[in-house]
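Reviewing the structure listed below.
What follows is chain A.
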Amino acid sequence: MVRRHLLLALGALVVVVLVLENTSQFRNAQFGAMAYYAIAAGGLTVLTGLNGQLSLGHGALMAVGAYTTALMLQSREDSLPLPVILALAIVVTLVVGALVGVAAARLHGPYLAGATLALAVAVPGIPLFFGEWLGGEQGLNVRLPEIPVWLADAAYFVTGQELTQIRFLAYLGWLAAIVVFVLLANLSRSRIGRNWQAVRDDEVAAELAGINLGRARVQAFVVSAGCAGLAGGLLALSARLAAPSGFTLTLSLLLLSAVVLGGLGSLVGALVGAALLTFLPQVVTGAGTDLGLTDVQAAQLAPLIYGLVTVLVVLLAPAGLAGGLRKLINWRRSS
Partner candidate 1 sequence: MQQLLTTVLTGLTLGVIYAAFALALVLIWRATRIVNFAQAPMAMITTYIALVLIDAGYSYWLGFVAALLSGLVLGAVVERFVVRFVSGKSEVNAVILTLGLFIVLHALAAIIFGSRYRSFPAPFGLRGFQVGDTTIALTGFGVFTILAVGVVMVGLVLLFRGTDLGLRMRASAFNQEVSRLLGVKVGRMLTLGWALAALVGSLSGLLIAGGGLVHPSYMDGVVVYGFVAAVLGGLDSPVGAVVGGVLLGLSLSLVSGYVGSELVPLAALVILMVVLLLKPGGLFASVRERRV
Partner candidate 2 sequence: MGYIDISMVSYSLPDGRPLLDEVSFRVGEGSTTALIGANGAGKTTLLRTISGLVKAQAGTVTLDGRALTGMSTEDLPGLGLAHVPEGRGVLAELTVEENLRLGALGARPRSNTAALTRVYELFPVLAERKNKLAHVLSGGERQMLVIGRALLSRPKVLLLDEPSLGLAPKIVVQIFELLRDLVRDDGLTVLLVEQNARSALSIADHGVVLNLGKVVVRDDAATLAGDDALRHAYLGF
């Protein structure tokens, strides 16, 4: 199973290279965004789908990762290598995730939802309060380091094209995404992952089987927090900014609805959800302005559609798009 995941990863890497090298800068940026949304969605789908913990606050955890990254990239010189910075962002978010996770482990259902909702609303206020250090309303600018020369040369050698910042970040994002997905896939199939599902399905049975409920829940939360932190860091790099307005409640809710649409617990679904989050807005906004809406109004069409489809999915196909597709395939097979 692990070998299968590695092979898929390799295949994915090839696809990523081909796609990024052959599309425009604009598309590269979009694909880059899709990568970090996928990471956040992957973590969230594992938390909610496998472990049954509903978090409405993952946007806030992304903010933690973003701000940590931004803080370490305040001056162009003297900055640590990017992988180290991102690793630190992950670690900080892991710690925050552990704190929240420990508190959240005792909550369930609407209580957990409400608490994470409160988190999502509370966190954007913190950089406003500590305006001096955290940039206030404007946020913190991120000074991207130069791409290392050896990397730029190697890239040119392999692909024959210049490696731009945008493309570099997209590669970084996708590399991270592939690694994260392999890890999450392995984790899901492992004993730990099965424990998480057992806790979700039947607490009493899980406890009787010797599983520590609290530990399992915190583990799942921490893992998903780490993913969110990494995603936040990548977002800060791409946007060159970490500001409160980038991490509203809406982000948390959209992330959750993306995961629901793709199918809770399904990593493929997380990819689907991330793709929707990245590409749907432009398509829909274009259609909206064609229909005569103003720009501002058309921009609201994407969330409107997410919301509607989320509602429909819950009512009609609780297993999400991926689950619905699977059911369709099985139904076809059996008839």
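The candidates were selected such that all candidates are chains of the complex that A comes from, given by their letters.
FYI, contacts are C-beta pairs under 8 Å (C-beta built on N, C-alpha and C of every residue); 3 or more make two chains touch, one makes a residue touch a chain; residues count from 1.
Being a predicted model, the structure only gives us computed values, none of them experimental.
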Pick the one that touches chain A in this complex: which of 1 or 2 is it?
1
Complex contacts: residues of chain A adjacent to candidate 1:
48, 52, 54, 56, 103, 106-111, 113-115, 117-119, 121-123, 125-126, 128-129, 248-250, 253-254, 256-257, 260, 264, 293, 296-297, 300-301, 303-304, 306-308, 310-311, 314-315, 318
